[in-house]
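Yeah, one chain of the complex is gone here, protein chain that is, but the others are all in their spots.
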Amino acid sequence: MNDPQYIDEDEVLFRPIYETSKSFYILAAVLVVLLLFGVFMYVRQLVYGLGVTGMNEPVSWGFYIITFVFFIGISHAGTLISAILRLSKAEWRRPITRMAEVITGIVLIIGGIHPIIDLGRPDRILHIFERGRLQSPLLWDMTSITAYFTASTIYLYLPLIPDIALLRDRGGKFNKLYRILSWGYQGTEKQKHVLERAINILMVMVIPIAISVHTVISWIFSMTLQPGWHSTIFGPYFVVGAIFSGIAALIIVMIVFRKVFHFEDYLKQIHFNYLGTLLLVMSLLWFYFTFAEYLTTFYGHEPTEMRVFLYKFIGGYYPFFWLMVICNFLIPLIFLTNKKLKTIPGILVASIAVVIGMWLERLIIVVPSLANPRLPYPTGMYIPSLTEVSLLVAASSAFILGFMGFSKLFPLISIWEIKEGREESVRVVSERLNEYLPSKGHIRK
Amino acid sequence: MKNKILISAFLFIGMAVGYYYFYNTTGNVKHLDPISFSHYVHTKQHKIKCQVCHRGVETQMRAGIPNIDVCSMCHSSIIDSTSKKEFVIYSYVKDNKTIPWKALYNIPDYVYFSHRRHVKMGKLECSDCHGDMTTQTSPELQNFTPFKMQFCFDCHESRGVSTDCGNCHH
Amino acid sequence: MPRYGMVIDLNKCNQCGACVTACKLENNVQIVSKENADMGRAMYWMKMLDINYEGSYPEIRPTNIPMLCQQCDEPSCTKVCPVRATYKRDDGIVAQIYPQCIGCRYCMANCPYTAKVFNWLKDEQPVENEKCYNTDVSVRPKGIVEKCTFCIHRLQKAKENAKSEHRKLEEDDYIPACAEVCPSNAIYFGDLDDPKSQVAKLVHDYRKFTLQEELGTKPKVYYLSAKSE
Partner (left out) sequence: MEINRREFMKLIGGSFAGLAIGGAAGTLMKIPKSMEPVLYTGPRKESWKLTACANCPGGCSLKVRLIDEFPIQAFGNPLSPVNKGGICSIGLASVASLYHPDRLTGPLKNVDGKFVSITYDEAYKILSDKLGKILSKNNQDNIFIIAQTESQLKASIFKKFSDETGIKNLVLDEFHSNSIYPYSLISDKAPDFIDFEKCDYLLNFGSRMTEISDNPLYFTRKIIEHRAKGYKIGVVQPKLNSSVAKTDDWVPLLPISFADFALGIAYILIKDEKYDKNFVGKYFPEFNEYKQFVLDNYYPEKVEELIGVPADKILSIGRDFEKASAPAAYFDESLLYSTNGTKNAMAIIALNALKGFSGYGTLKDDLLKLESEKNPNSKEDVTFARFKERVADNGSIQALLISGSNIVFNSPNQEELKKQISSIPFVASFSSFIDETSVLANLIIPDHDNFERLDLLPGESMGFPTITVQQPIVTPFFNTTDTSDVFISLMKDLKPDVKLTYQNYSDYLKQIAKQLYTNHTGILMDQRKPTAIENGLKKIGWDSSQFSGFDDFWDGFLEAGGWWNPYAAKESFNPKIEFKQKFSKELFTSGNATTSVSKNKLRMNIFRKNFDYKGNMSIYPVLVEQFGSNWTVFYELWAEINPETAQKLSVNDRSKVLLRTTSGNFPAILIYNPSIIPGNLDIPFGLGHTNFGNNCGYNPLAYSDDLFDRKSGKPSFSETIIEIVSVEKQGESSPLAFNNSTDKTKVGNQDRRTYA
């Protein structure tokens, strides 16, 4: 591995690990402060009780649950996209998969913490294990998230092993860590074979788990009797929304790191074009589901459902609802169908809009239903407090910090896969093409 | 390196212990009573039954800790002038002061526990939960049994008594 | 095994609110500060549901309903509880076990009657009320869900008393505070399965209705509508 040629070739990918700019520290400091402020607010919440939030009697779930659903949704970016791309042997996946998987890992931790933040008695969390009841969708949810977290962490780790080995061989800082983590990987044929098999098995496994995770989360809502939640399409609706927001988050991450770490050679316009198209497809799909959901509600005209419907459309939450439609549908449609606008900045705008829009979608799902209970009880209004907002900010900064930390330890783009692609993909792809393309001779005949 | 691991291990253990100690307050709280009361002297030597002093044990939810109104039945005057202990109790009786006993067995307010139900109707012995107090010459410092729900539960299950949560929790 | 239920005769109820007060005092339900009450965190296990008006001025009459946990036979709250902090007892009471509750508020979200309340803040009771706490009922700490339990602590005591007198539990032995104090005797309480009890007779009244019947939760709190004709 001491061949200087390789090092020169992908040196830019190693650079973030060894070189740290001043702005990195400043940003990290800011984020840590934000994170600590969030922690402080959480401790305050522990001391004073959940009353420091804006939640109230009918609206008993708020930002925490919204953020939880949102982050778990984003986690689909990763594993699912990278697994599907790997499975479909899309060659352009090579520089993307790592970042996607990292998103999953980080976001699952942050998202998974949120239900605990939301608990009134976090000290009794162990009751779930001691006296858990399997009837409760909350428990299914916990099970599937744990499974998904385990699977996706391994799925992140396995393709990382050859790169860690590379880092180990280069020497330098954290060598001990790399030595432990690389498990003595030397790149032998056998090791490669085992690794590839493991990745292949996991990537098939991860897809159903990922889909199940978000379906189960949707069931938390759709299993209830609440108007606006009790819907059969919630499962696929949530999965689509999750992939949608996942892709958007992935695009944002890619664009940011491309700019910051100068990955222009690796992440090219074509990647963004492909992902943009995928985003557009998901946007249309999302719109289709939303349309179906609300049309049936409107047409059925069931009074309690209608109250929630009207609350979203013209009532207290109308700004959020229409902003969501604009963010999730109109902006992607404008930016991703127009060739002139489908540039990298354009795609970035669309992606940011989608991320915001998808967060709003969770808000639109959670709050209006609770705010309009079935009985003519005075409807509640939900206004988040500083605690909730600062914890949302802290969660976002934790996400960024996680990425920054990862970038200082491991390469953000899978080096060995790039290398492998460079060496073999032309051959492999042409072989594959030859398999299913009719040969020239055929036509002549 | 190893020492670092050791230190962190100690740190961790310390955290665990501290957490457990401060979080867990039911039972095992050391304390001192104002009078070194001897159950042995009262029950074995003078053959006083438990319910004479713990008057509610068969009639009420709480057995009750006796106070000077009970003590003064015998200790209204000094019986044995050689005993120092007796002088202490007499001073309380004389001044009509409430003895600040410390309750060792505390049950959280969300538990419905009735002595009458267990002693009178359930025919349990005092010693089943409190241990053999007749041999104690000084106040107990520790609960005989850790009053955890599991303790109640085991007994209820083995005797076929209802274990419905709502029967004991309120 | 009995199946406890309640019948509220709206023809007799004149909205005096004694049941609400009795419930708050009997169960040590927290009194919240103005800030919290304005946010919608006022805690009532039993409340007078907002007044609706029938007819137009001056031929107008208010209709309102004393609303408490409906003690459903098919409760939707117990299904979703992850730790069995709320469950249906054999005698039909939907119990809430406070030391078990982790405060996830899933049951609140799934209660179609919005009958559950949450302890949002640690309680800061006025002194005068703190001194009058009912010692039979625990004071709930912050962070857990609570609701009407048909005064289950009264059942616990009544059972013990009946047993100590070597007799069966009779109808008068156990009655929730709201039913006890109602000045117009509009609240009936008893065993729905006992054909001799008054509630069992009243649930066959033609005026009977339950709230949100279409949901199939089968509430055990029945109402007799105010129409007397």
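General remarks:
The letters A, B and C name the chains in turn, as written, and every chain counts its residues from 1.
Keep in mind that, in the parts below, contacts are C-beta pairs under 8 Å (C-beta built on N, C-alpha and C of every residue); 3 or more make two chains touch, one makes a residue touch a chain.
Note that the coordinates shown come from a computational prediction; the quantities given were computed from them, not determined experimentally.
Between the chain not shown and the residues C:24, C:88 or C:147, the one that touches is C:24.
What chain C contributes to its contact with the hidden chain is residues 11-12, 14-18, 20-22, 24-26, 31-35, 37-38, 40, 42, 44, 47-48, 50-51, 53, 56-62, 64, 122-135, 139, 141-143, 177, 180-185, 228. Within chain B, the residues in touch with the undisplayed chain are 2-3, 6-8, 10-25, 55-56, 60-65, 101, 103, 108-109.
Here, only the chains that are shown with their structure count from here on.
In terms of which chains touch, the assembly is arranged as an unbranched chain of neighbours. Centroids of chain A and chain B (each the mean of its C-alpha atoms) stand 56 Å apart.
If you average the Cα atoms of chain B and of chain C, the two centres end up 36 Å apart. Contact with two or more other chains is made by residues 84, 100 of chain C. Contact of a single residue of chain B with at least two other chains is seen at no position.
On chain B, the positions that touch chain C within their shared complex are 108-112, 114, 116-117, 120-121, 164-170. Across the interface of their complex, chain C is touched by residues 48-52, 54-61, 115, 118-122, 124-125, 127-128, 131-133, 135-139, 142, 220, 223-226, 370, 373-378, 380-381 of chain A. Within the complex formed with chain B, the residues of chain C that make contact are 84, 87, 89-90, 93, 95, 97-100, 135-139, 149, 152-153, 156, 160, 163-164.
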